[in-house]
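Only one protein chain is missing; all other protein chains are in place.
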Amino acid sequence: MADLISYIVRKLLLAIPVVLLATFIVFLMLHLTQGDPALALVPPRHTIADVEEVREKYGLNDPLYTQYGLFLWRLLHGDMGTSVSTFTSVSGLVFQKLPRTLELMAIGLTISYSIGIPLGILSALRQNSVADRGVMVFTLVAYAMPSFWLGILLMLLFAVKLHWLPLGGAVGGFASIILPTVTLGLGNSALTTRMMRSSMLEVMRMDYITQLRSRGLPEREVIFKHGLKNAILPVITVIGLDIGWFVGGAVVVETIFSWPGIGRLVYESILKDDFPVVQGCILILAMFVVAGNLIADILYAIADPRVRLG
Amino acid sequence: MPGRKPIIEIKGLRTQFILREGTVTALDGIDLTIYENESLGIVGETGCGKSMTAFSILRLVPSPGRITAGSIRFKGVELTKLTEDEMRGIRGRLISMIFQDPSTSLDPVFTIGFQLGEVISLHQSIYDEQVLSKKILETLKFVRIAAPETVVKQYPHELSGGMKQRVMIALALSCNPSLLIADEPTTALDVTIQAQVLRLLKDLVKGVGSSMMLITHNLGIVAETCDRVCIMYAGRIVEEAVTLDLFGKPMHPYTQGLLTAFPKLGEKKEELSVIRGTVPNLMNPFPGCSFVDRCDFATDQCRRVRPKMAEVAPGHLVACHLYLIGGEKDNA
Partner (left out) sequence: MMFHKRLNNLMISWKSSGGFKQTALEIVSRGSRNPMVALGTSIIIVMVALALLAPFLPIADPTLSVIDVEERLLPPSGRHWFGTDNVGQDVFSRVIWGTRVSLTVASLAILFSLIIGVTLGLTAGYFGGVADYIIAGTIDLFWTFPAFLLALAFAAALGPSLMNVILAISVSYWAGFGRLMRGQALAVRERQFIEASRALGAKSWRIMFTHVLPNCIAPLTVWASVGVADAITIESSLSFLGAGTPPSTPSWGNMLNLGMQYIGEAWWVVTFPGVILLITVLGFNLLGDGLRDVLDPRMKGMRR
């Protein structure tokens, strides 16, 4: 148990530089824009005085490292600036929309794993059979399909042509969450299936599997108790990557289905040139990814005792 | 051997791998018998089929391999005709096996105690927690592991090679099998530990009253541990004898080569003697003796006719034309 705790602490510490990198990138964004950074932080209708005020407030006349320091300081206090279109606090906006994106991701992940894991196992156990080849084709196509197009297709089919499901928004209750989550889940399931399949194939080739059989264990136990527990480990590590994928996917899918989450917020803010909001969203999304990776690492350490020493 | 009951009788066993490129014959007609309470050594180079014999007995030949001919009788029961379920009843309980590399033979994500418990409760039908834990500790003590209470909670990667191998022995012997197959049990271990583990193996097997089939390429181990020895080459058995007889009077040219190649203590040599040539390709069926290209005494007959195993001295069998009377017609 103690080694698990020290592992978690170590991972938490290692996450800090990544978080800092994220903040730095987001900070840098402001200075990559064309022209005067101050202009990005003022509403479209502004006066010279407004610009000057912003310059003072954000210390834009100071050297870069001071600005960055100020940026971090404000972040620690939960201040991500003010939206130039709605004049509300960015953090307020972001945290309001956060739960909706979390919903999508949670359900999407569940769908992805519910499809991917069984399919991957089936495929591995029946290697090179018709079923296996079918699964491989499915994963290839699903992986190549960009998530936004899948979303559009599903929308075209189910909402426009068949009128079974609503076009978007979060109003329709349960029905409206189906298309966005299925889009995300299906797209990601290709990755999960492949990972599960290759992991399972590798595990079944191991010496200890043959050993277990030579001890007379029923095949069912060999596969599902021992084989699966070992095979699922790499799949757990991929959760971190998956969350990264989902974050990108969420932006796009929320846009298509008008889902009121952070992804949609990013899109609208880009359109409106509402820079502070774009910054805030990207930062939060990056935090998501870091958190996701952490959770994946911890889960992995719980499952695989060998890792805790490393 | 008169008066001794055979545990395993193998006749004409052929195990082949059917690949796209051709068929590889791993075992080409093996005849083998193991008696009660004896240790039989199987010696040969890598790839000669020693492990495949073990897998064939337990019917664990990895696909695309299959037993294509022959019979394996275990205490009178024909193993090749049993169903998978019936086979499972035999594995681990009546016949068990130890693999070569202990670090890859244990499931890394379960504790030692768990894995032992699995096997014991399965074969001895013990489901009571308390009784099971006691049995597990007993088994660990049986293989002379010093602190069984700690080991029970540990994972395989926390143990040393020697300890892992002891656990393997414990797993294999926990149900008093009639036959223990040990596939190169000490090859992956430190030299200093090898002797310990071998002695343990020998003592325990004798103590439990099992027979042992010891697979190795190391003649030294055979001399120490085995009552009888079989020499295998390219999927065939070429010589079989009581250990002392084999070392004292090796008959097959291959055996002679092996023994000379093995440096002995006190012997002075100018250079290491080597058996020239390499192991033949197992994919092409060869009508004659498989050793013919490396043999210093090869004749034309050796190339055409496969020599059959014949008893040349009491308990000493060889498959070599040098010892067969006349030129027997090809019966293969």
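Chains: A and B, in written order; residue numbering restarts at 1 for each.
Here is the rule we go by: a residue touches a chain if its C-beta (ideal position, glycine included) is under 8 Å from a C-beta of that chain, and two chains touch if they have at least 3 such contacts.
Note that the coordinates shown come from a computational prediction; the quantities given were computed from them, not determined experimentally.
Where the complex has a chain not shown, which of B:17, B:110 or B:155 is the residue touching it?
B:17
In the full complex, which of A:21, A:64 or A:106 touches the chain missing from this view?
Within the whole complex, the residue contacting the unshown chain is A:21.
Touch as defined at the start, partner being the missing chain; which of A:75, A:111, A:217 or A:256 qualifies?
Residue touching the chain left out of view: A:256.
Consider the whole complex, including the chain that is not shown, and state which of A:68, A:143 or A:158 touches that chain.
Only one listed residue reaches the unshown chain, and that is A:143.
Hey, which chain A residues sit against the chain that's not shown?
Residues 17-18, 21-22, 25-26, 28-30, 32-34, 140-141, 143-149, 152-153, 155-156, 160-161, 205, 240, 244-245, 247-248, 251-252, 255-256, 266-267, 270-271, 278, 282, 285-286, 289-290, 293 of chain A touch the chain that is not shown.
Just so we're on the same page, only the chains that are shown with their structure count from here on.
Spell out the part of chain A that touches chain B in their complex, as residue ranges.
For this pair, the touching residues of chain A are 206-208, 210-219, 226, 229-230, 233, 303-306.
Applying the document's contact rule, which stretches of chain B touch chain A when the two form their complex?
58, 60, 62, 84, 88-93, 96-97, 99, 101, 104-110, 118-119, 122-123, 155, 157, 171
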